[in-house]
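One chain of protein is taken out of this complex; the other chains stay put.
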Amino acid sequence: MESEALKEFVLLRVPEAEISQGAQYVQAVVPSEKAHTLLSELKSNPQTSFDYLFCLTGVDWPQHMEVVYHLKSTSLNHMVVIKAKINTRENPETDTVCDIWRTAEFHEREVFDLFGITFRNHPDLRRLLLTDDWVGYPLRKDYVDNVNMIAY
Amino acid sequence: MKALYDFSYLTNAIHQWLSSFLSPNGVMITEMILVGLAFMLFFAVLGLVLVYAERKVSAFFQQRLGPMRVGKWGTAQTIADVIKLLMKEPIINKEADRFLFNLAPYIIMMAAFMAMAALPFARGLQALDFDIGILYVAAVSSLGVIGILLAGWSSNNKYSLIGAMRAGAQIISYELSVALSLLTIVVLTGSLQLSVIVESQADGWWLFKGHIPAMIAFLIFLIASTAETNRGPFDLAEAESELTAGFHTEYSGLKFAFFFLAEFANMFIVSAIGATVFLGGWMPLHIGNWEGFNAIMDYIPPIFWFFGKVSFMIFLMMWFRWTFPRLRIDQLLTLEWKYLLPINLVNILVMAFIGLVGWHF
Amino acid sequence: MGSEALVIFFICALIMVGAGILVSNLLAPKSKNLQKEEPYECGIPTQGTAWIQFRVGYYLFAIIFLIFDVETVFIFPWAVGMKQAGLAAFIEIVIFFLVLGLGLLYAWKKKALTWE
Partner (left out) sequence: MDEVIAQALESQEYFINMGPQHPSTHGVLRLVLSLDGEIIRKVEPHIGYIHRSIEKMCEHDSYQQIVHLTDRMDYLSCHINNEAVCLAVEMGLQVEVPERVKVIRTIIGELTRLSSHQLWWGVMGMDLGAITTFLYGFRDREMITDIFEETCGARLTMNYNVPGGLMFDIHPNFQKRTKEFVTHFRKKLPEYDDLLSNNVIFRERTIGIGKLSKEDAISYGVTGPTGRASGFSCDVRKHHPYSAYDKVQFNEILRTEGDCFARYQCRIAEMWESLSIIEQLIDNIPEGPFKAPTKAVIKLPKGEWYQKVETARGEFGVYIISEGQKSPYRLKFRSPGFSNLSALDHMARGAKIADLVAIMSTIDLVIPDIDR
């Protein structure tokens, strides 16, 4: 599907989506509540059929948090970036996409571990890289660790 | 000429010399002590030589030099290793069954020692010449598995337990094939006595005299005996990439060394049995009517023939180990029960038929 | 020497291992350390004991082995006497092997020889 058609496809499902202009891929910021529906639609709709989630990560912005999904369709060979915007930095929550792409299970655990974003309905949400008793979420911008981090 | 190479002259001479100044009981005790000392020495030397050989052979297969630093061409490397092992701290983990843990190396060494007793090294050089030699060796050498099971179980370590279980299933399974492949030849010799079996090969080795069934039996023996001694590609009990070190994970220092030594001794024993039964033991190689050739062969002392053949078998086993990937437990048991055992049973029947009709040489 | 000399080899083995361990105990350093005495499980404390009820697969082979090993003991005397006894012995062993083969076949069919 062409970029324009993709943008329309997303805007049709989520009218309030912000489409970035001039980005590398088609890129849409959607509210986190609507992300799961949109993403499963993107996967299952034969017009889009984004069956390959090649990157899932979180971003910590000053006012909000984002979960970024990089999607590719192996059959149609197009790509899209969906950003689920969570409007809070205190106990951010969003829906898991484990049920759509199984690779998300590990990636979401990593995001939970490093950003503290909770994924609802995730089958096994535990810390992945850090020890279970670790305090804080290192990839957040306000994370301070006087022992392990060298301040610049 | 032959008398020169007959060790019974030497042993008789010692016997007479001892009898000249000792009572019959004293002679017996002295002789026993001498034999015991000789075998302990032999055992130690055997371990040193075989460990060195294994390292050099593996180096040869892997395009490297192997030990080169200690002594000329690294010949003293194993001695250095033994000293190192002597000075290693023996660690017993706190969950282990201490009594059985300490007992295991004794059992495994005892099995190796007692099996060694019946080997015919040369004419007249055999500590115990039983009339049930093969049965005895088969029985005693399979005692070793008890040591392995004890070691694995008493360690209270999951890797060790799995290793021991594997070893149990493996060794008892392959025990059958070893015994049956040897029996294939016994059908022709009509005796279980090892010295008689050797003598019966004066005019040719059973491997050649017994036609194809003997060769099949030899192949089966090679596979089964490699498996029975727990060597690669059948080293599932150790399987370092799966079970770290299998049944001897928890052993350290000299106790570990005894497992190692027993493994090499067992390798020597099965090679010696194979050489004795299939390759004529200490009998020289004779080819039909080539009088000159046969005479030259006779000049080589029997003890060299014996150790030459054993070395050949050991080299084969090392070759296997350093070339093949390891089997999986189910494949290992499938190989034995679904291939080797049925082939072996049929093979014995064919051999019995050949023996009946008199087709062997 | 007679077979009573077997004892000497038994004792030899005991002496060799015993002496070795004794010398090693004299030479080796000793230190006590709780972590050192943990059972090895890749550096992680073990969960529970290793002495548990274990899979039946291994034992099944042990039982089949027992049957076959007992039968091998029958073959030993037969193999020795085969040449003297002649045709009669041959026919007998064929029958014996048929029975044995049937047993193996049965175990095979029952999937006792398949590792599950």
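So that you can tell them apart, the chains are marked A, B and C in the order they are listed, and the count of residues begins at 1 in each.
One rule holds in what follows: a contact is a pair of C-beta atoms (placed from the backbone, for glycine too) under 8 Å apart; a residue touches a chain by one contact, two chains touch by 3 or more.
The shown structure was predicted, so the numbers you read here are calculated from the model rather than taken from an experiment.
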Neighbouring displayed chains - absent chain, whole complex: A, B, C
Candidate in contact with the missing chain, chosen from A:Leu76, A:Leu125 or A:Leu139: A:Leu139
Which of A:Ser3, A:Ser40, A:Thr103 or A:Thr118 contacts the chain that the document leaves out: A:Thr103
Residues of chain C (touch criterion as defined above) contacting the omitted chain: 41-44, 46-48, 52-58, 116
Positions on chain A where the hidden chain makes contact: 23-25, 51-55, 57, 59-60, 68, 70, 74, 77, 81, 101-103, 105-107, 110, 114, 128-131, 138-139, 143, 149, 152
Chain not shown, touching residues in chain B: 58, 61-64, 158-159, 162, 232-233, 235-236, 239-244, 322-331
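We take it that only the chains that are shown with their structure count from here on.
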Between chain C and chain A, distance of the C-alpha-averaged centres to the nearest whole Å: 58
Separation of chain B from chain C, taking each centre as the mean of its C-alpha atoms, in whole Å: 15
Two or more partner chains touched - positions in chain A: none
Residue numbers of chain B (touch at least two other chains): none
For the chain B and chain C complex, residues of the former touching the latter: 28, 31-33, 35-36, 39-40, 43, 85-96, 102, 105-106, 109-110, 112-114, 116-117, 127-128, 130, 135, 153, 155-161, 165-166, 168-169, 172-173, 175-176, 179-180, 183, 186-188, 190-192, 244, 249-250, 253-255, 257-258, 329-330, 333-334, 337-338, 341-342, 345, 348-349, 352-353, 355-356
Contact footprint of chain B on chain C as seen in their complex: 1, 3, 5-6, 8-18, 20-21, 23-25, 27-31, 34, 36-42, 46, 49-51, 54-55, 57-58, 61-62, 64-65, 68-69, 72, 75-76, 79-84, 86-87, 89-90, 93-94, 97, 100-101, 104, 107-108, 113-115
